[in-house]
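The complex appears here without one of its protein chains, the remainder shown in place.
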Amino acid sequence: MEDVIIESIEEPKLANPILVVGLPGVGNVGKLAAEHMIYELKAKKFASIYSRNFPPQVFVNEDGTARLVSNDFYYIKAKKQNIMLLTGDYQGLTPEGQYDLAGAALDLVSKYGVKKIFTLGGYSTGRKTNSPRVFGATTDKKLVPELKKFGITFSPGEPGGGIIGASGLLIGLGKLRGIEGACLMGETAGYLVDPKSSRSVLEMLRKILGIDINVEELDVRAKQMDKVMAQLEKMNKQADKPSAEDLKYIG
Amino acid sequence: MEDVIIESIEEPKLANPILVVGLPGVGNVGKLAAEHMIYELKAKKFASIYSRNFPPQVFVNEDGTARLVSNDFYYIKAKKQNIMLLTGDYQGLTPEGQYDLAGAALDLVSKYGVKKIFTLGGYSTGRKTNSPRVFGATTDKKLVPELKKFGITFSPGEPGGGIIGASGLLIGLGKLRGIEGACLMGETAGYLVDPKSSRSVLEMLRKILGIDINVEELDVRAKQMDKVMAQLEKMNKQADKPSAEDLKYIG
Amino acid sequence: MEDVIIESIEEPKLANPILVVGLPGVGNVGKLAAEHMIYELKAKKFASIYSRNFPPQVFVNEDGTARLVSNDFYYIKAKKQNIMLLTGDYQGLTPEGQYDLAGAALDLVSKYGVKKIFTLGGYSTGRKTNSPRVFGATTDKKLVPELKKFGITFSPGEPGGGIIGASGLLIGLGKLRGIEGACLMGETAGYLVDPKSSRSVLEMLRKILGIDINVEELDVRAKQMDKVMAQLEKMNKQADKPSAEDLKYIG
Partner (left out) sequence: MEDVIIESIEEPKLANPILVVGLPGVGNVGKLAAEHMIYELKAKKFASIYSRNFPPQVFVNEDGTARLVSNDFYYIKAKKQNIMLLTGDYQGLTPEGQYDLAGAALDLVSKYGVKKIFTLGGYSTGRKTNSPRVFGATTDKKLVPELKKFGITFSPGEPGGGIIGASGLLIGLGKLRGIEGACLMGETAGYLVDPKSSRSVLEMLRKILGIDINVEELDVRAKQMDKVMAQLEKMNKQADKPSAEDLKYIG
C-alpha cells in the first residue's frame, strides 16, 4: 500500500492561506483548539489522509457507521486571513511515520500556496494554573519579536527537551521548504484534557490572525474539567494519587 | 522481498461474489466461523498470500510436512450468493503490515468483482452468555436498518474503542475503493476460543446471505468449551484466577 | 541503502549443488554444525551478505581488525555431492528482515542451480540427553519416508509451535520457488551451546548426503560442555538456578 492515501473532497481556491495544525498530544490542547475553530468558524473539510502510519482501526459513530482513522484538512474563508486546518485522530505511530505524514501534509498544503504554519500544542509544566501562558518557538527568527508583542512567552531553552511530534516536525520540515512556522504551546498540567489551555492558545491565535473566535464553549468545558479535577483531588486525599495513565482519557 | 507473495491456485469465475473474512482475533470468533464455513460448504482454496508482515515461521503438519504461514482465499459457488472467504494463520504483525495486507487482499478480490465485504470478529464484553448478541458496524449507512432487521445489534458508540485489526481495516479501506462493508462481531468473554459466539455470527450471516450452514459441529465444540470453562471456574475457586494470557490458547 | 549488499568473492562452478544452512539459533546447534563442516571439509567462502536487517555492528578480530556483521556463503566440491553452506553472525532482527534476508539468500543460490536445501537447527525439548534425536520437517512429502530411513524422527505435530526463524523460512519460501527443503533439528536442552546435538545433526547429514565428516572435534567440545554443565549443576544445588539468559553464551 502507498504510505499515504489522500481522499480529496473539494479543491478550495483560497488566496494566501495559512495552515493551523491541532493534532492529539499533551493535554490534547492543540486538537481541542483546532476542533473548536472548525466548529465555531464553520470550517469545511476538503481532504482526508489515511495512512499505514496510523493504527489499523475504524471508529464507530453513533449511527452505527464505521470510519477509518484519518487526519483531516479543513478550510475557512475569512476576510482577514484564509485558513487551512489540520486535525485528526492520531499522530503517526512511529518516528518514520511521523516524518512521512508531515511530508505528505506539507506536499498537500504547498499545492494550495501555504507559506506559513502555526502548530498548536500543549507544554506540560506540571503546574496547575487558571491563566495558562502560551509559549512560542519559531523557525523564523524575525517572528520572535512579532509574537512576543501578542503576549507569547519565549523563555530561553524552553521547552528543554524541544518539541516532539507533529507540532515540531511540521515547522521543522516546513522550514526546509521555505515555509515560515511557529509552534504555540499552551501551558498545561498535561495529564488531563485541558480546555483552559486550548482557550489561551486560541486567544493568542485570534490576536495574531486578526480573526474572531467565540471561546465560550471552551469556558463551559473548562468549568466541567475544574469539577473533575476538584473531585479527583478529593479522592486523592483519601487514596493514592491516581497515575497519569489512569487519568489521561478523562474529560 | 516484495511485501506480499500471492500464490494463485485457481482463477474461479464467480458472478457477483461477496467476501467474508474471518481472521484470528478476539475469542477467535471470526476465524472459527470462517473455518466452519469452509468445512461445511466445501469451499475451495484458490489463492494464498505469504508476506513479510507475518512471522518468519512454518507450521509442521501431522504428516511431517512444513508449510509457510499464510492467509488463504477460498470460494463457494452457491445459488443465492457466490462467496469468497479469507482466513489464515495470522493478522499482520505491525500496523504497517496490517495496512499492506488489507490492501493486497482488496486488490485481489477486486479483480474478481467483489463489491461487498462482511468481516467476522469478536467483541469482548467481558460478559459470559449463552446467547451471544451480534454487534454490527458498517461503512454504508443504508446497511444499518437492513442489518438491524436480521437481528444485528447496533448500540450507539459501541465498540467504544472502535474496531482494531483486519476486521475494521478491510471495510474501512474497502470503502475508499467503493466497496460496501459491514463487520459482524459476536459477543464474547474474549479470553477463550468461543464457538458459541462464532455460531451466533454464522446464524446471522446465514440469514443475511440466504445460504444454509449446518452449525451442529459448533454446538459440539461449544459444549466442550462449556466443560473447560466450568472446570476453570472450579479451579479458580481454589486458586487465583488464571490470567487471560494463560487461557488464551486453550480450546 | 539497499536492503542487502552482496559481496561476491568468487563465482564457483558446481554441478547440482545443494544448500546447507546453519545460522545462530536454539542451542546454536545449526551454526556449530555448519562451522564444523566449513572447518573439516575446508569449505571456501565465495560471498558475504551485509544487510540493514542485521545489527549496526562490527566485530573486532584478535589482530585488531574490524569486520561488519554478515552472513556468509561457502562451497565444498565433493565427489558425491557439491555443497553450498550458509552461516553467519545473526539472523535478521525483525520478521520483515528475516523474509528479506531469506529472499536474498534464495536469489543468490538459485543462480548457482540449487534445487534442494537442508536447514540445520535445534529443537528445544528441555530434556537433557546423551544421544539427542534429530527431528525432521520437510516441504516435500516424498522426503518424509526417505529421511525416516536414515533415522530422522518425524513426530506428528512436533515442533508444536512450528519452526520460527531462518530454518523454517528458507524451506518455506524455497518451496514457493520450486526448491525442495528439509529442516533437521537436533534435540537440545536449548539454553547452552550444544555440540552434542550438532554432532547428531551432522551424523544424519553425513548419511543423507553420503559425505564424510570427522566429528571428533565436536566430541571434544561436547565433553567440555558436559563439564560446564556438571559444574553448573553443582552450583545450582548451592544456589538458585541461573537463568537461561545467564547461560546462553557460555561455551
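Each chain carries a letter (A, B and C) given by its place in the written order, and its residues are counted from 1.
Definition applied: contacts are C-beta pairs under 8 Å (C-beta built on N, C-alpha and C of every residue); 3 or more make two chains touch, one makes a residue touch a chain.
Nothing here was measured: the structure is a model prediction, and the numbers come from that model.
Remark: the absent chain touches shown chains A, C in the intact complex.
Across C:E7, C:E217 or C:E233, the residue that sits in touch with the chain not pictured is C:E7. The chain that is not drawn here is touched, among residues A:G122, A:G168 or A:G190, by A:G168. Hidden from this view is one chain, which touches chain A at 92, 95-96, 98-100, 102-104, 136-141, 144, 154, 156-159, 162-166, 168-169, 171-173, 175-176, 181, 183.
Seen from chain C, the chain kept out of the figure touches residues 1, 5, 7, 50-60, 62-69, 93, 97.
What we mean here is this: only the chains that are shown with their structure count from here on.
Taken chain by chain, the contacts run in an open path, each chain touching the next and the two ends left apart. Taking CA atoms, the transformation carrying chain A onto chain B includes a rotation by 90°, reported to the nearest 5.
Centre to centre, using the average C-alpha position, chain A and chain C are separated by 52 Å. If you average the Cα atoms of chain B and of chain C, the two centres end up 37 Å apart. For chain B, no residue reaches two or more other chains under the stated contact definition.
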